[in-house]
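Missing here is one protein chain; the remaining ones are kept as they sit in the complex.
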Amino acid sequence: MPFIYNFPFFSIFICMISGIVTPLLKNGKWAYRLSLFASGAGFVLSGILLGRIGPNNESFSFMMGHFPAPWGNELSVGPLEAVLATTVCLVMLMALLGGSRDIFEDVLPEKQKLYFIMMDEILAALLALTYTNDIFTAYVFIEISTIAACAIVMAKDSSDTMVATMRYLIMSLLGSGLVLIGIVLLYCITGHLLFPNLQLRVLDLASTGQYTMPLTVVVGLIVMGLGIKSAMFPFHLWLPPAHGSATTASSSVLSGLVVKGYIILMIRLFYKVFTIEVIRELRVTNMIFLFGLAGMIIGSVGAIKEGHIKRMLAYSSVAQLGYVFMGIGLGTDIGIVAACFQILVHACTKPMLFSCASALSAGRHHNKKLHALRGAAYENKLAGVGFTVGALSMIGIPLFAGFAAKVLFASATMAQPVKMWMTLLTLALSTVLNALYYIPAVTVLWSRPEEGEAGEKVLVHPAFAVSTVVFITAVFFLGICYQPVVTLIQNGLALL
Amino acid sequence: MRLILELILPALLIVCALAVTFSKRLLVSVVIYTSFSIIMSVIWVLLESPDLAITEAAVGAGVSGLLLIYTLKKIHALKGTSDE
Amino acid sequence: MEHLLINHYETAAVILFGIGFLNLLLQNNLVKKVIGFGIMDSAVYLFLASQGYIVGRLAPILVGEVANAADYINPIPAGLVLTGIVVSVSVTAFSLALIQRLYQKYKTVNFDEIVQLARQKGDE
Partner (left out) sequence: MSKMAKIKKEKQTAWQRFCAWVNGDTADRPLMPADPPAPRKTKTDKNKKQKTVSSRKEGIELNRFGSIYRICAVLIGVAVVTVLMVTVLQLPLFGSPDNPAVNEVVERYVEKGLEETGAVNMVAGMILDYRAFDTFGESSVLFLAVTCVTMLLMRDKNNTSKDEDLLTAREHVIEGYEEDIILTKIARLLIPCALVYGIYVVLNGHISPGGGFSGGTIMGSALILFAVSFGMIRMSRFFTYATFKKVTSCALLVYAASKAYSFFTGANHLESHIPLGTPGAILSSGLILILDICVGIVVACTMYGFYALFTKGEL
């Protein structure tokens, strides 16, 4: 076995071990450096892995221990997992850099170390959710990311973050309860926990018609549970307060990565356990499709009503997640490719928007109301440019990443006439709605401030500059040369 | 004997759960919840899982109950006891 | 009906799951919400463990030299439940700590009241 195959395991363990070591460090600064190191190391390792298995189109499974598939834990790695893991690590690194100043301001000095433990563990959990080949391991890491996500929301320790955390915690617990009972039922009817064996048994059950009803229930429960945790439309109400009130880096990580972790797991379960044909036969995809469409509209409407810039961005996340669910709901390979691409796009855009928004408000005494930010872009030009690029990408202007995602969605629907009309109409409507709140926000930021309104010039923090430049590059990269990425995702999906 | 236990204990669990839901005092809920855990640990013995029985007795009836009671103390819900 | 009686542990587990689920959703009192979560999780574990039980077989601790798979019950559910119990006690501790902090701020553990008070504070 080539040594390079150990890299996924290394990247997970580096993150977990840096979380464990962090309490022994001297202060928050060191913990911050260790977190940067962990996510950077994860990025380098996954990047090398991607460079190796992407072009060769390889996939492999990695035994966690001395025992092969039905007995021991396993990781499974292919091009799709490698792409996602690389993005996750990169976004984590950049979110930490972009939000570093706010972390040290918002979190009390003696608790900063603890905050970085949570960040490390979240990264470990996300990587584990992307790589794992075992359904119960997935559950354990879902719980890790739940607890750590709640912790990074409440780290700011103001009164509204506490209430938001409680709401988030309750909904997450409901979600994990449903996922857990789904997993238990699945175990009861199949007797396996590893994906490949589960798939064999599920196909067996589907072909003999035995346990059809329990199987449907299992799929429903798992989709509902993961849907609650990733803010699928009727269960999205917890998201805006939680993402809108947390500190910058937390908001970036939560809406850029954590909600995506569960969706990635859902896609992998659909392919590696239930197989997409069975899912289509059970008509689960149609439900997801409708919820996705509703989420696109409802999220945008919520954002239009919102005057608080971070909560506006959070509502926009609900809408963008709606796109992802719509793609999954199409139930075809090409739809899911579009959904994966949208995950990448959103993961690169939303953290940038969040960090730019709070950098803009830094000159206005951290007032995050939109009307208080008139002309703030002139005080911190880089943040203004970053916000504008992000907003244009979210609306879907050509050359920006969001446009490529929309094109993919539109072309994915061509095969299904009924879904095509619904998708195209909703896409158009949601583009208009997106423009309705992003364009005014950008105009406000770039209009000349009135007398007495202007804040002081803000020094651009080098870490923030690096992260914004990287994010802008990523947005243009995904918007212009998206073809290789899409091919990579397609190959990866075929190998799942 | 065993059959009777196997039928009574799950029924008791449900009774406990309902009592927790509908009792008005938090202290009562917590005490009933602890007894819920004890019944659970007897059920684990019946189901031939001694590992779980030990863990449930130590965690469900011990530590969880303790944490709940201390929370009640902190939120001043221990009315009518000398602890308030 | 008979099936439900034979599978009485599973039936009880489903009812308990429902009670816990509704408690978690409907109770205003946060402490009771947490207890409801505990009940819900225990119900899932009961379900899992009762599916692993086989009449007349021993607990999965070896007796004698040679192990025969037909003598022992399924050890997997027990292992999974053990992991699950740890997870739920961790979550319980975390949520109770959060409740204490909320009480410090708002002097109540009723979630509706807390939401309302927080909204008033936000408006000011």
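Order of writing sets the chain letters: A, B and C. Residues in each chain are counted from 1.
Quick note on the criterion: a contact is a pair of C-beta atoms (placed from the backbone, for glycine too) under 8 Å apart; a residue touches a chain by one contact, two chains touch by 3 or more.
For clarity, every value in this text was computed on a predicted model and none was experimentally measured.
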item: Partner chains on view for the chain not depicted; value: A, B, C
item: Residues from subunit A at the interface with the omitted partner, ascending; value: 1, 5-6, 9, 13, 16-17, 19-21, 23-24, 62-67, 70-73, 108, 110-111, 114-115, 117-118, 121, 124, 128, 134, 136-137, 140-141, 143-144, 147-148, 150-151, 154-155, 157, 178, 181, 185, 187-192, 201, 211, 213-214, 217, 220-221
item: Interface with the undisplayed chain - residues on subunit C; value: 3-4, 6-11, 14-15, 17-18, 21-22, 25-26, 50-55, 57, 59-62, 67-72, 74-79, 82-83, 85-87, 89-91, 93-94, 96-98, 100-101, 104, 106-108, 112-113, 115-117, 119-120
item: Contact footprint on subunit B, counting only the chain that is left out; value: 23-25, 28, 49-51, 53-55, 58-59, 62-63, 66-67, 70-71, 74, 76, 79-82
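The rule is short, and it goes like this: only the chains that are shown with their structure count from here on.
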item: Distance-maximising chain from subunit B - centres being C-alpha averages; value: A
item: Chain pair bearing the highest count of C-beta contacts; value: B-C
item: Whole-Å gap separating subunit A and subunit C, where each centre is the average of the chain's CA atoms; value: 28
item: Mean-CA-position distance for subunit B and subunit A (Å); value: 39
item: Shared interface positions of subunit C, touching two or more other chains; value: 20, 77, 99
item: Shared-contact residues (touching 2 or more other chains) in subunit B; value: none
item: Residue ranges of subunit B in contact with subunit C within the complex; value: 6-7, 10-11, 13-14, 17-18, 20-21, 26, 29-30, 33, 36-37, 40, 43-44, 47-52, 55-56, 59-60, 63-64, 67-68, 71-72, 74-75, 77
item: Contacting residues of subunit C [partner subunit B, same complex]; value: 8-9, 11-12, 15-16, 19-20, 22-23, 27, 29, 31-32, 34-36, 38-39, 42, 45-46, 49-50, 52-53, 57-61, 73, 77-78, 81-82, 85-86, 89, 92-93, 96, 99-100, 103, 109
item: In the complex with subunit A, residue positions of subunit C that touch it; value: 17, 20-21, 24-25, 30, 33, 37, 40-41, 44, 47-48, 51, 76-77, 80, 83-84, 87, 90-91, 94-95, 98-99, 101-102, 105-106, 111, 114-115, 118, 121-122
